[in-house]
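Sending over a structure as structure tokens; questions will come in a sec.
A single protein chain has been omitted from the complex, and every remaining protein chain is retained in its original position.
Naming follows writing order (A and B), and every chain is counted from residue 1.
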Amino acid sequence: MLDNYLPILIFILVGILVGVGPLALGYLLGPRRPDAEKDSPYECGFEAFETARLKFDVRFYLVAILFIVFDLEIAFLFPWAIVLDELGIFAFWAMVVFLGILVVGFIYEWKKGALEWE
Amino acid sequence: MTELWNALPLVIQILLKITAILLPLLGLVAYYTYAERKVIGYIQIRIGPNRVGWRGLLQPIADAVKLMMKEIVIPTKADKTLFLLAPMIAIAPAMAAWAVFPFDEELVLADINAGLLYILALTSLGVYGVIIAGWASNSRYALLGAMRSAAQIVAYEIAMGFALVGVLVAAGSLNLGAIVAAQQGSLLTWFWLPLLPLFGVYLISGVAETNRAPFDVAEGESEIVAGFHVEYSGMGFAVFFLAEYANMILIAALTSLMFLGGWLSPLPQAWVGDLWLLGDGFHWLLLKTFFFMFVFLWLRATFPRYRYDQIMRLGWKVFIPITIVWILVVALAVVYRLPPWWSA
């Protein structure tokens, strides 16, 4: 089984090189003339007033947390999908219960307006 | 010839195979940018690029050379390491996903059993390039674009994951080759028909995941100039661009693999046999992939940009319920062996 993962490891390394190569080329071939105006962050012609790292609405965190929950759910669904054919209707009802519990959570989200993007 | 090949060390063999995948892919990416400008040009009754070479065919090469000669501006106060790392993080998963992609029945570099899972995991890494670029640039527009894009990618990744689970239920295997084999038959036994809602969800989520129009609020030229890569110039920008197009090609190829039977011929084997090119083969996969690549451009030329709250609504409130319901429908069909797709 591991024989199949060696090409993947090499492919990932090559993939990173595909990113490094062009950047290195651009670094070698391109000019470098630093300039205070040019290197200042883009702000539609204004001077940049302060650091750009602003605080964000808590809603972004909520989206990220809900995402984790659903991602976990997908991780549970993968093995189920593979064995459904073998385990038959029992596995089907097991997943109906599993998804049913989570759909309750989903409905709660929906009714509370957590999915509203205002 | 085969003796010479077998005599090579394993690593060299693998590297040669990887080159054989990546070089055509990068060429395809380069000419996809050209095709985009041409196709959108003709849709808008313009000619598109036509100066460099015959009908502008050398345009991508000219663009590449120009970008190479440009300065890579690194803004003051930017986090220099992360700023340069971000494009690499963006492109590496877009390339590495091809490792498990089967091009034909036997033609696959790494035939792992968890192929689909591997691809989903790599797609989920794509968001890092965007977030890191936005944060490292120390620019407000970049950060805004990165946040928008992150929340959007995250929402559609769930829909995409659920759609993939539907494919898995239908095929009963995580191996991409086995998924194609499960669609054997004809046009009507491919998964697009029993999985029609998931097919639509997957394709649209693919457009949203790659931040393409009409879901391109991460770039949103008219609102936040260019979003997360506003501070990138020269090759830094080019690498992001490459990653975006490589991802589009990947989604197009995966869609044709999972829903349109990959290299399978649309006609039943009994009718055509091995007649000319009508039998199964790599060319069918290529044709289907090109079709979806065209759809990406078509969408961009046709639809105005979605508003951000509409995007989030579609991802969470429309796609997720559809996919959950349809997964259970497909599961029932599999358990009770609904013909013609799952006859015992």
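The definition used in the following text is that contacts are C-beta pairs under 8 Å (C-beta built on N, C-alpha and C of every residue); 3 or more make two chains touch, one makes a residue touch a chain.
In the analysis below, contacts and distances are computed from a predicted model.
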Missing chain's UniProt protein name, "NADH-quinone oxidoreductase subunit J", "General secretion pathway protein GspM", "Cation:proton antiporter" or "PilN domain-containing protein"? "NADH-quinone oxidoreductase subunit J"
Using the touch definition from the header, name the shown chains in contact with the chain that isn't displayed. A, B
Residue among B:Ile112, B:Ala171 or B:Val217 that touches the chain left out of view: B:Ile112
Cross-chain touch to the chain not pictured, restricted to B:Leu120, B:Ala163, B:Ile249 or B:Ile320, is B:Leu120
Which chain B residues would touch the chain omitted from the figure, given the whole complex? 79, 82, 112-114, 117-118, 120-121, 124-125, 127-128, 131-132, 135, 150, 154, 157, 174-175, 307, 309-310, 313
Can you name the residues of chain A that touch the chain not displayed here? 1-5, 9, 53-62, 64-69, 71-76, 78-83, 86-87, 90-91, 94-95, 97-99, 101-102, 104-106, 108-109, 112-114, 116-118
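As a working rule, only the chains that are shown with their structure count from here on.
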Nearest whole angstrom, what separates the Cα centre of chain A from the Cα centre of chain B? 15
Sort out for me which residues of chain B touch chain A in the complex. 10-11, 14-15, 17-18, 22, 26, 67-78, 84, 87-96, 98-100, 109-113, 117-118, 120, 124, 135, 137-143, 147, 150-151, 154-155, 157-158, 161-162, 165, 168-169, 172-174, 225, 230-231, 234-236, 238-239, 242-243, 308-309, 312-313, 316-317, 320-321, 324, 327-328, 331-332, 334-335
Residue ranges of chain A touching chain B (in the complex, touch as defined): 1, 4-8, 10-12, 14-16, 18-20, 22-23, 25-27, 29-33, 36, 38-44, 48, 51-54, 56, 60, 63-64, 67, 70-71, 74, 77-78, 81-82, 84-85, 88-89, 92, 95-96, 99, 103, 106, 110, 115-118
